[in-house]
Every structure is written in C-alpha cells, then in structure tokens.
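Here the structure is laid out as structure tokens; the discussion comes afterwards.
A single protein chain has been removed from this complex, and every other one stays in its place.
Labels for the chains are A, B and C, by order of writing; each one numbers its residues from 1.
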C-alpha cells in the first residue's frame, strides 16, 4: 500500500509520417499512470502545428473520446502525467507546457525537481521575465529559450542550458521538427527509448510504456545524455555525460517503478525479488506462510519465500473497484477503510505463523491495521518484513517523503515500531543490501539520501533526525 | 480475464436503532461489485419510510456523496448490484425494486433467474397486472403481493409465493418492519448472514461483504430456507428446505465469487487452489515456472505450483488504472488492448518453459493474445491449464454463458484449441475433479449443467452441442 | 415573474413511415418546456418496439446527443415535460410511462390531476395491484389495462376507463400501432392536434409545439373527445363529449400557456392584451408610461397602453443568462436576486409616473422588490396592475397554487397589499372581465375556482379564505 509519491512520467514519440500519435501517447500514459495521477496532458505536433489537451485528473478523466479526437493525427507527440509535490494540483501546472519564443514553439515535459529553482527564477525575473506557474519546467523553458537566441539549434540550446540546472530532471522537448530528450547528469530518474517495428521512436520514463505501445526497449539514456530525434534519425549528445557522480534513485526500484519495467538494465521485479531474498537472509524467521501486501509487497514476498523455503501464498484480496471518488469512512463511522480495501483469506492464515512483506512503513497506521486484520483472521504470529531501509531524511529530487514528524522511523526503533503495530517481529532491509539490488556491477551508484542523509548535490537545507540516525548506524554495524 | 458474468449481488442490514445503514450498504456493495457492474441501488428503511437511490453504473458511479447523504439514517437497508443478462442495461431495471401494495410497501432485491418467468408473467397479465420492467423481480413482487392479500404476514406471503418459483433466486425483502431473506430450494447461488459486535444483522450474497462491514459470518442460508429479522430477533422458516435436490452452482467457486468468500463452508480460494492441484495431477508437464493470468488464474496457479513442485512466479503486471471510460484501440489501431492491460515480466519467462493457468476459455481470442505476449517475451514453451471443464451448454440460472456459436469448446477439441492459440499443450479440469473441489463431503451436490447439459430443473429448451459432447464424454472415461 | 407552476406538457406524433420522430419530439418539448422543467421524456415507437429515454431535468439536460441518437427512427413518438406538484421530483415519476400488459405494451403521457386518485388506487391495490410511482398516470394505466382485458381495442379501453376518472387529464397513449389522445370532459387543460405538409399527425398540449415542428393547427380536442390515429387515418370518439359542464382553466390564458399558442380558438396573447384593456378600464390612472414585468406582464402591458393611450415602453432588461445552476445570493449577501435578474432602464422611468403591469401577486415579496427597483431608478409614482383576480383558493386540477398562508391576497386587501409593496395604487382584474377574455361567445365556460372557490367537480376538501372572500364579492357588486 504505497503512500509515497513520485513526481511524474513523461513520454514522447516521433514518426516519419502522420499517425495517431495522440492515441499512442494515451496508451503509454496509462502505463505510466502510477507515476502521477494529479494531471495528464498530451501535445501533438502536426507538421509544426501544436495541439494541446491537458487538465487536472487521471489519464482516463482528462482524455474523453472527444478530447482525444480533437488532438488529431501528427508526426510527434509529448505526454505527461504528474503528481504535484507542492500545493500545486492546479490545472495551471499541468504539463506538457507549450511556449512560444522567437525561434518558434516548443512543448516541454519534465520529471524531476531542481534544487536551485528559486535562484534561477529570481535571476530571470530581474531580467523582466514573467511566470505563469510555480513549476520547474517554466524556468527550464526560459533557460532553453534564452540560449536559443544565440544557439544554432534547439538541441544546442538544451545542451547549453543543462549546466545551469542542479537537481533531477528527465526532459522531453518537442520543437516543430525535432524530439529531444535529456537526462540529468546524476541520472536520478529513469528515461529510456526504443523503437517500434515500423520505425517510430518512443521515449519514456519507464520501459513498461514502451511495451504498452508495442515498442522494443533499446536502452536508458546515460546520465547527462541528450537524445535528438528528427527526420534524419537518432543522434546523441554526450557532452554532459560523466560530469557528475551517478546517483540513481533507489526508490525507483523499491517502490515507484512498475515491476515489469527495466531500468538501467535491471528488471524492477527482479530487484524486488532480490530485496525479498536479502530480507530472508538478514531477518530469518520460522513461519508457515509468506504473504505480501498487495500490490507493492508481492514481488519481495516471492523473494522471501524463495530464499527461506517457506511457502508463498495469496493472503489478501484487494478490492479493485475502489476508485478516486470512493467515499471513505469518516471518523464517526465504525467501518474501516483498510478493511474495505483489503480482506485477508482466512483459510490461508488461520492458525499460521505468517511472514508479512511490504515495501515501506511511513506512519505505521496502515501497517498496524493490516496486522490487526491478520490477527482477527486467526494468524498466530505475524513477522513483518520491509523491503527497504527506514526513511529518515527528506528527498529534494522529486520524492514526496513525508516530513520527519510524520515518519514513524524517525521517532522509534524497529522494535518499538513492531510493538506499536502489534507485530511479533519487524525487519527492515539493510543499507548494504540496497546497494546490491541491481547486482554487483551497479553497486554504490545509488542515491540513498532518504535513508542516509548523504545528498549527491548541494541542498537548500538539511534537517537532521539525529536521535534515530545513531541507532541506525549502530544497527548497521551489527548487520 | 473473466468474460462470463453472474447476475447480481444482494445485501441487507437490520439494526435496532437508527444508523448510517446507507453507508454500510455502500461499503458492502463495493465488496460485491464483482457480481455486477451494470447498476447499483440502495433503499433505506427509516421507521417505515423508504428512501431509494439507484441507477445504471457502478457503485462508485451511482453513489455520489450527495446521493449517499440524501439516503440518511435508518434502521434497515437493502442494496443491490446487477449485471444485466438480457439487453436490459436500462436504468429501469435497476434494483432494489420498491413497490407499494395494499398492505404497505416493500423493497426487494434478487440474485437469480426464474425458468418459468414467462409462464408466471402471462398468468399475472391475464389477471390485469401491468409490468414496468422485464425483470424477474417484478414477477416475484406480484406473487408476494397477491399472497399478502390473505397471508397473515409478509414472511408468510414469501413462504406461499416460493412454490410458484422455478429456478434460481436469492431474495432479500424489506418491509416497513422486517428484513426477510430467502434462498431457492436448489441452493443455486449463495446467500449468507452474520452479525456485527454491536448486534446488527447483515445478509449478503457473499461473506466478503460481511467482512467489509466488520460482521462475522454465521452461515449460509440452507437451500429453501427463509430468514426473518425484526425487533424480536432472527427466526427461520424451513418449510421448503429439502424439497428439491441441491444444485449449487460450481461456477461460483471456479469463477464468480471472490476468493476470500466462504460459501457453504468452503473458502473460494481453497476450492481454486484445489482445482490447480487437480489440474497438476490430471495434466502434468515438465516446466520451469507456473504463472497465473491475473486476477482470475492466480489462485489455481498457486495450487498447480504446490502440487507439481514447479516454482510459482508473478508473470504479468495488470494495469489497474484502466476503468470504464477507457478508450480501447479500434480495429484501425495497431495497439493491442490485451497488451495495454497485461504486460509480461520478461525476466520471469524469458528462456523458460511456462505453465500458464487461467479459469476459462470462452472465445479463445484473449487467450491467444496472452500466449503471444509470452512468446514475444521469450518463453520457450507454453502449457495452458484451465481450472474448469469446457463450457458446452447454456445456463438458465443466471450465468451469462455465451451462445454455442461463440464458445470455442463447442467447435474444437482441446488439441485444436491449443493449436489455434499457439499453446504447446492445453488441459481442462476434469468433471470428476469438479465434484471434489469443496471436499469429499459436498461431492455431487453441484449443478454442472454448463459442462454436462444435465439440468436440475425443467428448462425452456435445451440446444445441444452434440459433436464435442461425445468427445468430452469419451474423454471423461479416460480420466 | 411567474411563480405558479402547471403540471405538464404532452406531445405525440404519428407518421406512416420511419422518421426521426425523436428529434421532432425533442423540438416540440422545447416549445412546451414552460409547462414543466422537472423531468422530460420521449418514447419512440418503432414498428411495435418501444425505446425510452427520460430523466429528471430540462429537455436540454435530459437529451444529450447520445441519448437522442439512441432513440433512433420510428413511426411514432410520445413526449412529456413535467412539473412535480408533490415532493415527487424523483426520476421514478418521469413520463411517458411504459407499461407492459397482456395485450402488449403502451406508452402513456398525461397532463392533469385526478381528484379521485386515492379512491381509485385503493380499489386497485385491494385487487392485487402494485404501484411503483405516486403518479396519476400509473392509476390510469391500470384502468386502461383492466378494460383492455375485455375491450376490443385500446381506444375502446380508453373510452371505458374515462368515466372512472374525476378531474383534469390530457392524455396521449401510444400502442404498438396507434396514437390515441383524450381530453377530460371538463376540458380543464388544452390538447390540440394538427398535421404537417407531408401528412404526419401531431398532438400537443399547446399549438406552439405544433408550430415548432412546422405543423398546422387543426383544432383543440373537444372536452371529452378521444382522437385515434393509425395507418387508416384520424378518427374521433365523442361518447363523452358534452357529458360534463365545460370548465376550461382560465390560468392557461392568463399565466401558463405561451402567448403564441391558440387555445380553443383564442390566441393567448390576445387574451392577455384583452386583460390589459379591461384593467385599463377598471383601474384607470394618470401616468406617463406603461411597462410590463418581463416576460409575463408584457402582453397585458400592451393592452393597458392601447386602451389608456399612455405610451408603452420597455422598462426592464431581464438577464437571460441565469440558468438552473445559478448560485443565488444567500441571506448573508447584500446582493439582491431580483436586481441581478431584472434591471430597470433608468432613462425610461426617471421622473415618470409608471403603470407597472404583471400577471399575478403570490407572496408579494418579488413585487415589492420590483417596486423598489423602480423607485431607486427615479420613478415618481408606481401604479401596479395585475392581469388576474387575486388567488384565494387551492386548485385541485394541476395548478400549484400556494397554500392560503402564503398567499398575500388571502390576508390583505388590495389597498393593504399596495401599501406593503410601496406601490401608489394596485388594481386586480375583475372576475367579470375574466369571463370575457376569450370573447363573448366563450364567456362563462371557465373554471375560476382559484378565485371563487366554486369547483366544477367534487373536491377532497375545501379550505375557505372567508375574510377576503367577502370583500371580493362585495367588490364585484361595485364593478
């Protein structure tokens, strides 16, 4: 039951002929919907003409048959789904953003968060710029536009703008004739590309979006790489590649990305199964059955079962009909939201010692209710295993980690948390294991700031959760 | 990927005091939503006053906060979700039906199909009755009303009306002061009741609805039993119990019901795991991995893996954001609806011999596409296992089995179907195993008409699928 | 500014060939929309098949392009718009009602109110009938159905049912092959028919609906007449004609009907102009300008100006953009709903003695605000003239006259009302003039129960407003 939110998903497609790129983007955005449900948008490029539709809401909310129809055919499209980190769920912040500038027009979609946003914006304002949104993307638009005044091409303008940007970004820019993608030099978030059998080029935040439109993944962009797609084919600009230490977000594997996506060469499902296997080694227990909390804990539960030899079972049925307009029980109602969403299969857990695997504990309330459901269903022991280390530090790169006051791990040791949630035991994944989730070769390349407080860039400020920090580091030594 | 539809889900609640029974019913209908998504309705009984809201659509569509609010508090409620078998998706057929008659008022919700509907209706029409709907429930309303003219109580009227009804029904009737439930004497469809800690009585098609509102299952009504709940407590009328042979719908276990429901003492998940185990015995194969088609094939896949010793894995990710207003690809689009909804995890199946478990094959087209997805993802062998026998005969008791022309099993042998779907092998569950799904003690009590053509009641007409019928019966001898 | 509501508008069309009768009915219902905005419905008869769409809301709300499209082509249609007099704004009461009975099917739309509804319903219930609605029309359906069991034809069943019905009704019944219209023997409400150039027969509550679809009015049905339209043409059944005293509703002329409609041979506009002329004779005054309250007072204002010689002017602009979802000012707001809807043209009234004509005074609050608007705009004198006598008695035939407690005329003399509204003088139309509104020949044929308390049928009960009654009758003597 995920409660943390990643910012966005981006998608772009380039064809040599007019095609129903709007619909193709629509399907791809469905595959990326887990990356953001606050707004959705598509801009179709039709021989230099741009047609836009975007609004607050899910892809299905925003794109009615009429809206999709109006976008028409085109040879390019850019799409975006968004989760607003700030109080910016407004329609005005929906992307892609379309801007007109002296050399023409561009549509721009972005996944990421700049740490130097305020500094960049102030500088632009002092130069007479006006801002319609509170989005990073508008700042990036200005920077590209200003570089474009002198740069020989739009891709050169992107190239020149990148050194000004500190933080995470996975950009797709559509000019009247080109589709350009750029991944920040740290490689925080994924951005990959592929092709279809009939030669269309597609770019997406995750490879599952490529699959959904029948494209084959070629590879992720390198951190710092710029990809340029036009009538002449695909080119790559590697000026900024290798200029910064790699700092891939480990949470993409543990939490955000879809299990069927392949990021930087590793299948997310495999990374989660590995997490479950590590958990079984780090926190073994005698038990009768391993179950995962649907859907986020299932992959790691498979791994735990594999490594431990304890049988895997389906422990919960999740109600799949509960949508965005579901009226949740209020405080006054004795009904329980968790119980409405999740129901244990009594026969599976009754009289059993259960290993319960989930991907995270944020406030601990949901977990506590799930434990209670299992006890009521007759489980005799409940051993929680969490396929990530505890969150202790804020993220400045796009992950909406709750503030320290709300993070149960900031205030309590694992033993205390187990007690609060009424679990018999509780085990978090160790930090050393995190580094091995994608195998030996990629070890250490991750950003693990949310667990360690060690940030790969300068950050605006760094509140510290000192008390428990110590415990964790002590704990690590023991592992 | 279920394609057959059961008719309905019913729910009722009785309290001794005013309570938010509308909201309670709302949550219960979410738990029953899989039993029908065409219409939803709730009638609240508030000290003799009835307030109704119902419409075409899902529970979430129909019940806005305003609609729910307007229903207000009450001491009783009846709810219904519906799948229209005929061309009757009209709002007019939404239930519960509220009728006014000489002795007052009743709300009535029903799950089932009468085989003598036309005969009963004609008789009533000849007596001056008018009909607003094409629903069984209106016929039942008239029969109860007419008996009520002379019967001493509403429950007596129900009791006297039942002998006229041939076919399946699981009724809930709310009068101004009583809540009455009745299950047909064959026991085709489930109907159970339970209580909450604070003494509310709840009745539902499936026990998962009881769980969702925090109630504890007591038991299913016996086939033919009438349950009467009022201020004096719960009474039972057993006049019609045992008057007919039991004929529980086997498809409730294999297909319709939610895995976490307990029907007539057997957990649905357990019955499906057993089906998987029988399949492994009947159709063993050498393979590397067992995967289920989400969500309907997962339970049986667990069983197949258990029995065969081949590891269970998560093979597909199902897109959970595709709702009722999703715009599916047209014929002209090269995008594939199955691929948008289901994506294989390549790493799990690449280079592997895969056992693929699903619950049914109707037309075979979806199955064929799923096989193709696995081949594209690199599976070397694909062995389909279906946790039910082939459909060969129409159902007259509420299951919308497709007509013979559309049923692939009516026209082809399993070997032919495997070939058509490009699977290496294909195995259906044997009929003898079906009878053992709920254990030895309940063996033989099932209605298996859709597989065998042997109907537990007289039926309007019985089209036969002779050619393959023979093959199946021959096949059975071999098992 | 009308505040009284008439019940309904009905429309029917018969063609010899398949035609877009749904759309034709849609346009006609727009012309009848002033007769009811609570619900709208159309049933298309397509060679015996009925397709229905109806819902709560205006014609424009209910009939989306999709809804209209789905109704398809047909050779007949019946339409209905409704104002619910009781607390019955529910969708369930929307008409036309479609009922199935032993001889087939009928759609039935009605405008009117039965005074013996409760007696008829009780009798039917004792005979085993069930009721889904609280509408007269369901009772009428049963009566026709029961007669149909023995009657040789649907029109004969209508003929036999009519003697049971006391009160107002203007019925249109569609059987699989016939369109039948019936007007009650008192002739309370209008019901007319006409034909189009290409031979389609149309029936409607008002002739303006005929005009809107390009048909030419033939005449109103006689009170008590039944019209039968089928492939053989138009026939008429006059059994019930002349069996009751005529009692046409005078309010159709003064208030409900559209000014461009012709009812029983008299144009509504002409009747209202005549009312204005009578007013000028009965209540002359020296003034500079005559203005009407839009839209209901404009016709009578023309008449007053004509007769008095005082110039007619446009005194108010009515905001035509205020629709059904307008958010009116609450008590807390200093804004004034009347001022938002109506704005005087200052130049027209400034420094002038103004004759202000409207069609009724109900509670007096709106009128008082309008007087204030004129004073604020600089009018020096304001002389209100009301083109109807004061309401003193409830209507049992379909007009939603407010209860006595709310009727200002029940509690105050005209002089007192003028004072309360801050008008310099106030004059109501005299009762004798009412009888002459449609000319000499039709004099005395009206139902004037709401003014006089003299009812043309037995009524359930007759609360009397004695105090002012006396004054009025005294006043009448003086005239």
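Before moving on, here are some points about what is shown:
Just so we're on the same page, a contact is a pair of C-beta atoms (placed from the backbone, for glycine too) under 8 Å apart; a residue touches a chain by one contact, two chains touch by 3 or more.
From a predicted model like this one, the values you see are computed outputs, not experimental measurements.
Just so you know, the chain we are not showing touches A, C across the whole complex. Among A:101, A:160, A:372 or A:411, the one in contact with the hidden chain is A:101.
Of the options C:134, C:346 or C:380, the residue whose C-beta touches the omitted chain is C:346.
Screening C:269, C:352 or C:412 for touch with the missing chain picks out C:269. Take subunit C: the residues that touch the chain left off the picture are 20, 23-24, 26-27, 30-31, 33-34, 58-60, 63-65, 68, 198, 208, 211-214, 258-260, 262, 267, 269-270, 295, 298-299, 302, 306, 311-314, 316-317, 319-323, 325-327, 329, 332-336, 339-340, 343-348. Residues of subunit A that touch the chain left out of the display are 52, 91-92, 97-102, 122, 125-132, 141-142, 145-146, 149.
Keep in mind that, in the parts below, only the chains that are shown with their structure count from here on.
Shared residue numbers account for over half of those found at the interface formed by subunit B and subunit C, and the copies are therefore classed as meeting with the same residues.
Distance from the subunit A centre to the subunit C centre is 62 Å, each centre being the mean of its Cα atoms.
Averaging C-alpha coordinates per chain places the centre of subunit A 37 Å away from that of subunit B.
Centre to centre, using the average C-alpha position, subunit B and subunit C are separated by 50 Å.
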